[in-house]
Structures are given as structure tokens and as C-alpha cells.
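Okay, so here's the structure we're looking at.
One protein chain omitted, others in place.
Per-chain residue numbering starts at 1, and chain names A and B are given in the order in which the chains are listed.
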Amino acid sequence: MIDNLFNWIDDRLAISRGGRHLLNKIFPDHWSFMLGEIALYSFIVLLLTGIFLTLYFVPSESSIVYHGAYLPIDGQHVSQAFASTLDITFSVRGGLLIRQMHHWAANIFIGSAVVHLLRIFFTGGFRRPREVNWIVGANLLILGIFNGFLGYSLPDDLVSGTGIRIAFSILESVPFAGSYLATFLFGGNFPGNGAIIPRFFIIQVLILPLAILGLLSAHLGMLVRHKHTQFKTPGAREDNVVGTPLWPTFMTKTLAFFFLTTGITVLLGAVAQINPIWQYGQYYPWKVSYAVQPDWYMGWLDGALRVMPSWEIHLPGHMIPNVFFPAVLLPGITFTVLMMYPFIEERLTGNVAEHHLLDRPRDRPVRTAFGCAVFAFYFVLFGASATDVLANYLNLSLNFVLWTFRILCIVVPIVVFPVAYKICKELEGVPEGGKRKVHNLIVRDPAGGYSTIPAEEYPGYESIELEPVDVEKVESLTAAAAAKNGDGRTEGVYEIPREYR
Amino acid sequence: MRSLRRLLAPAAVVVAALALGLLVWSPASKPAATPGLSGSVLTAATSSNNSAQQSEGKTLFDESCSSCHGINAQGSALGPNLRGVGSGTVDLWVSSGWMPLANPTQQPARKPPLFNRQQTIAIADYVASLSSSKGFPIPNVSLKGANVSQGMSIFAENCAPCHTITGAGDALSGGINAPPLHGVTETQIAEAVRTGPGNMPRFGPGTLSNSQVRDVIAYVTRYIEHPVNPGGNGLGGVGPVAEGFIGLFVGVGLCVLVAFWIGDRTPRSPEGAEEHGGDGPEGGSGGDGSDPGGDGSASQREVEHV
Partner (left out) sequence: MSDEQGPPVAPERDAEGLVSPDSPQFQVAAKHPQRVERTTAVLFLASLVGFVGFGIAYTQNGSTQWLGLTIGLGMLAFGFAMAAWGKFLMPRGPFEEPRAPMATTKEEKEAFVSDFATRGKVAVERRSFLVKLMGAAAAILGIVAAFPLIRSLGPLPGKSFYKTAWRKGSYLTTIDNRRVKVGDVEVGGVLTVFPESDVGGAISQTILVRPQTTAIVTKPGRESWAPQGYIAFSKVCTHAGCPVGLYEEQVQQLLCPCHQSLFDIYAGAEPIFGPAPRPLAQLPLFIDSSGYLRAQAGYDEPVGPGFWERGGTT
């Protein structure tokens, strides 16, 4: 029955041609190759929970009088977007869980994308032939950040509304076209003609997810085309990939990882409250709360806005506003340099060869030090987005905290670079530092002194190094066995791993 | 056994972390019903003309306040004149523990009050009696008929800019804080709104009517002090700062830990010890001794370190 169905489909779609190579695709075993999977799976969680939310969310700024479960807003004029978010929270069964999962998944999505990016950067995984995939990944990050900001803005609550106001000012600050861009997008000077929530909605639930899906397919497609990079483990060479085949081992592990990532997101959604908009209330342009921050992935931009000195450029009849520098120029430079980095490094080193084996960060001290310094810079900006909260909790003057961050964002990268460089240089000569547990016995001699001797490993627990087996060779074995059976039966073939019996 | 341990250890970490989250999370308590005090919304509490209490107030004032504010509350270099401030102001500063200060240069900070309710009222009435202008008296707060919805709206417009929308408080300029609004009493809120302690603006009856103040008090005491947190732990009400912290360190962190467990943890680098072991700092160079076999890519050896 199954065989017939398979034959029928295969005769028409030729799945077995090429599909076999997919089954045999080797995935490296090292844990750092799974960081991107966190992003992938939280994106799937985002899609699934997002679909749920669109069924209840009303993307409209038209005002209604709220009469619902949350008493302190009962009778207030609120937008339909806000009211429907309250209903998702309080009236839709499981709605709050889904809403919180969606928000946590967004935080995890972008967070894991950044961690994934750092792994690729520090191990040199972006080098030829993967420059294009690096650029695709950088764009995925940008789109993820944008979509996160839009999603955060949709409930039309007091905190996110303030963020939209700032976004308007940032658009307005663009030289030449700024005021046009802003009034076009918002339908007039702030707060516009009620168009912004519907427009954000359609961008957030359709346009950007489609773009992300497209880029994600390209990202993974190129991954299959290039095959994985790998660390320099025994048997790993430039002309092979060592690890686990997709079917069944990797499939099992990665499905497990999907459930684990989702499970962690669900549990966060269950026990940690995120974005309690009912406590914030409806956004009105003249209302504001202190301690308003964007979600963390916009934090570096908010921090840059805060630490920027009060400069702007005045030209005859024109000006370049203050916010242009931290909020348009800085991200522009950031993402341009990010995308161009593989080419910058190629140019500087003259190393244009194909690379499939990864570097250890310590073996590339300049790149590692540069990466650490740049990362430290953004980390300081990220911290600067909480100047007021830090001042409050540490009982410091706000002015002192802000000046500290202004100085830190210059000093920290300058300090981090040589320190990281030195650490790399020191570690370079250490071949196996911290790599493997060595079994030792501590022996007390009759004089009372202690010494350490290597111990025999416990029988059955020896860590032996195995030479990799070519998956294709395994395939020929199954074919050979089938041939031996004579009639094409594959019985006995699947018994290869004896433990399966 | 060992494989079992390896299997269960990360699971235990995840479960423990979440259990911790559960422990910290406390179910939202029902908004406490505040008994309506008799009388209208904000009325002056009947000031005791009881001479025994007056003299108690004087004694306490002379002991604890006069060293800075002067023996007749006329003020000195160390503390301001209190004549004419009204008993409401005195009550707010004393009942919140801001006063008395151990040291006049210190920042007033909330602490357990030094005096009990009766003593505080005695001091407040004594100070108020020193001047013919009455100032703002200690109010009687009645929340009967209060509208928390109005209160929330007024709170967002007038209070949230400094105290934050969740009442968590935040830092103002120059090392001054807008204090958190947890653990304040109805009377203190009324006194603070009307008298504007420290850097806080003063909201007179022309700005906020008595019934509006009542609404705000109802909202603060019922919802700011007892926030409705159906989503779990409220994370301190400080919004995305705490959320980002949890999202990155708990969310992404746990996922990475799980990946760390599922994946292989030993990027053995064979060339380090075996081939270039004695080569010194350049030991980990790109060439790993394995030649893919003249396919062009490996013949272009990496020439220098990045």
C-alpha cells in the first residue's frame, strides 16, 4: 500500500532521484551548528502563533469604547487594535499564552540570529564561497529587527505608541526626502490619518514574513548547495563533510530541538509576563510614560539616540537633524559594513581561496579582536538604552550614567581590541586547552605529598576516535546486500545497526 | 549511568530554571477592596484641638525636627521653614519616613516611619497650629464611587511621565528619583498630589478636582500596588529592559544550553598537537595537511593570518 503510493508519486515526481542525496546530506555534529536552528524554529513558532493572533486582532485605529474584562480600561476610548489585543489577552482562551509566546519567540528569534551570526563571524564561516549567504543572513537579521519593531507597535499601547512617534521623527530626519517619507507612510504629519496601524499590520503579517521566508529559503538552499562548513576535527578536510546524515539521526535530533525550542518558548510564555499592554493603556500622543524602551534588539539604536551629543548640522535654509546620525547613519553604516565584511577581509588579507574548514577564533587574532571590539561597541550602546533604569537601580545620577556611557562607547572598543588580540596570541600556542577531560588519579605518597597520575579509563568508557565512514559506501553496501538476496529484497539490509533489532 | 546523567542534567537545568521562574511568579492577588471612609471625597480630617495631643506634638517636634527646622519651625540653614505648610505636608514627609533625616545633607528616602500614626498626626497638627495660614490639611480619603478607569487615564497623563506607567519609579535628573508607588497609602497619595513634595509638581483643585484625585488614588491603590499579572511574573514592571534580559539569557540561553547538550562539544583540532605541536604561536594555521587533491581550492593556500 505504502509502496504503491510511493511508486505512484515517485514515477511522477522522481523523488528518489536527488532525494537520496538529501537523505545522505551530512550535518556536522558540533553544537555551534545548531544556533541557526534556534532562529529557524523560533521563526516557525512566530508563524504559527502569528496566524492565531491575526484571527483575532483588528488592525484599526478607529476609536471604540472598551467594555471588557479589564476594569481599569472599561469605558475608555481606545482603538480597535488596542481593544482587540485586550480581548486576545483576557477573553480568547489561550490567547494570552499565544500572545506571550509570540513576543518571546520574537526576542529569541533575533537573539539566536545574532548568536548564530557571531559564531559564523568568529570562525570565518562567511568566507568564499559563502559571501552571498552571509549577505542573505544579514538581510534576514535586518528584516527580523524591522518586523519585531512593527509587531511591538501593533497593539497601539502607550509604550509602543511612543516608539512609533520616535520612528516618525527618524523618518522625518532623512535629508532631502524625510518629510515626504514620513507623511506618505503615516498619511500626514504625526499621528497621521489613522493609516499607520493598518499599514504596519499588513507589512508585519504579510510583506516582511514573505520576504523573510524567501530569504530563509535562499539561506537554506545555499547551505545545501555549499554543504556545511566544519571544524578541523580528525578526518575533516576541505573536500569532505564529517558528521551525521540527515536521515535518520539528524532528523531525530533536529525535530527534538524544534520541540525543545518551542517548549522553552511556551514555558516562558506561561510564567514570564511580557508586554502587559493592559497596564500601559491606550496610546495618546500627549501621554507618555517614563522608562519607555523598545524591545532589546532596538536597544542599541535607542542607546545611540541617548548618547548622541546635541549636535545637528545647519546649512543655509536646510538642516540635518540630530536623530539622523544615530538612527539613520549609524544603522546604515552598521549593516553596510556587516554585509561588506567578507570582501573587506578578502581585500585586506588577499586570501581569496575557498574555505570549508572553519578557523578557531584564536587562530585569527585580528579578526577576533576586531569582532570583539565592534560587538563591545554595540553592547555598550545597548546598555545605554537603559540609562534611566540603571541610574534608578544603582542610585546614581542620570547625568553621571549618561556621561559614563558616552565615554564607554569610545573607550571600551579601544580597550577590548588589544585585550582580545593578546588573549588570542596567548592561546594560539595552546593546542588542546580545555578540550577533553583527562582521567587522573591523585595519589598521596608516604611522605604526605600529593601527585597526579593519568588513570586507566573505566572499561567501556574509553573515548575512542573513529574514522568517518563515507555515506555512499554504506549505500553501496545496502545495494550489495539486495543484490545478494537476488530478488531485490532488502531484508537484512536494515539490520545493519544490530541494536535496532 | 553516565549517559543517564548526561541525559538528565540539561533537563534538570531547564526544569530548575523554569521552576525558579514559577517560584518568583506569584498569582495576581485580588484588588483589595478599600473600605470607603465616611464623608465626602477629600475632606480635612478633624484636627484635634486636644491640648494633650498638641503638647505631645510639640515635644516630638522639639526632639526630632527642631534641630534643622528651628524650635518654632521657622527654618534654619539646615532645613526649610515649615510655618504655613499645613498638616498634610508634614504628615506626608513623616509618615513616608523621609523625615526625620539622620543627617541634613542626606537625600530623603522612603523608610519605615519613626513615629506611629497618632504621633505623626500630633506633630503635623502642632506644626499646622504654628501659623494662621492653614496650608493643606491631612485629608480624609473616601474612595466611595471612585472610577478606576478615569483614574488610570489621569494617571497616564499626569503621573506616568515620572513614576512610569506601572508605578515602578525611575531616575530624574541630578540623582533624584521619582519613587516607586508600591506601598503608599491613600492619604499619602492625596497629600503628595496636592502638595507636590520635592521635585513633584503640585496638582491643585484647578488642575485635578477632588473626585479626580479620588479616582487616581483608587487606581494606584488597587491596580498599581496590586498589578493584574495574568501572564505570570510581572518582571518588576520595568518593561522591555527586564524582558530583553529574560529573553536573551533565559530564552536564548536555555536554547543554546540544549544545543550544547545535543551537539558534539569537542572540536578536536588534530593538527594542533600532532602535526604542528611544537610550532609555537603559528601552530593553528589554515593549512591542515590534508590536500583535497589538486582541485584548485587547496592549492591556493592561505597566505597570512587575518
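Throughout what follows, a contact is a pair of C-beta atoms (placed from the backbone, for glycine too) under 8 Å apart; a residue touches a chain by one contact, two chains touch by 3 or more.
Source: prediction; values computed, not measured.
Visitor: Sort through A:Gly50, A:Gly111, A:Gly269 or A:Gly299 and give me the one touching the missing partner chain.
Guide: Considering all chains, including the one not shown, the answer is A:Gly269.
Visitor: Which of A:Arg119, A:Lys232 or A:Arg306 touches the chain that is not shown?
Guide: Of these options, the touching residue for the absent chain is A:Arg306.
Visitor: Return the single residue from A:Gly19, A:Pro175, A:Gly214 or A:Gly332 that touches the missing chain.
Guide: A:Pro175
Visitor: Extract the touching residues of chain B with respect to the undisplayed chain.
Guide: 1-4, 7-8, 10-11, 14-15, 18, 22, 25, 27, 157-158, 161-162, 172-174, 176, 196, 198-204, 206-207, 230-232, 258, 261-262, 268, 270, 273-274, 292, 295-297
Going forward, only the chains that are shown with their structure count from here on.
Visitor: What part of chain B is in contact with chain A in the complex they form?
Guide: Answer in residue numbers: 2, 14, 18, 21-22, 25, 147-149, 151-153, 156-157, 160-166, 168-175, 177-178, 219, 223, 227-235, 237-241, 243-248, 250-252, 254-256, 258-273, 276-277, 280-286, 288, 290, 292-293, 295, 297-298, 300-306.
Visitor: Hey, which residues of chain A end up touching chain B in the complex?
Guide: 28-35, 37-38, 70-76, 89-90, 96, 100, 103-104, 107-108, 111-112, 115, 124, 158-159, 231-234, 237-239, 253, 256-257, 260-261, 264-265, 267-276, 278-281, 284, 286-297, 299, 345, 348-355, 357, 359-360, 362-367, 385-386, 388-389, 391-392, 395-401, 425, 428-429, 431-432, 435-436, 461, 465
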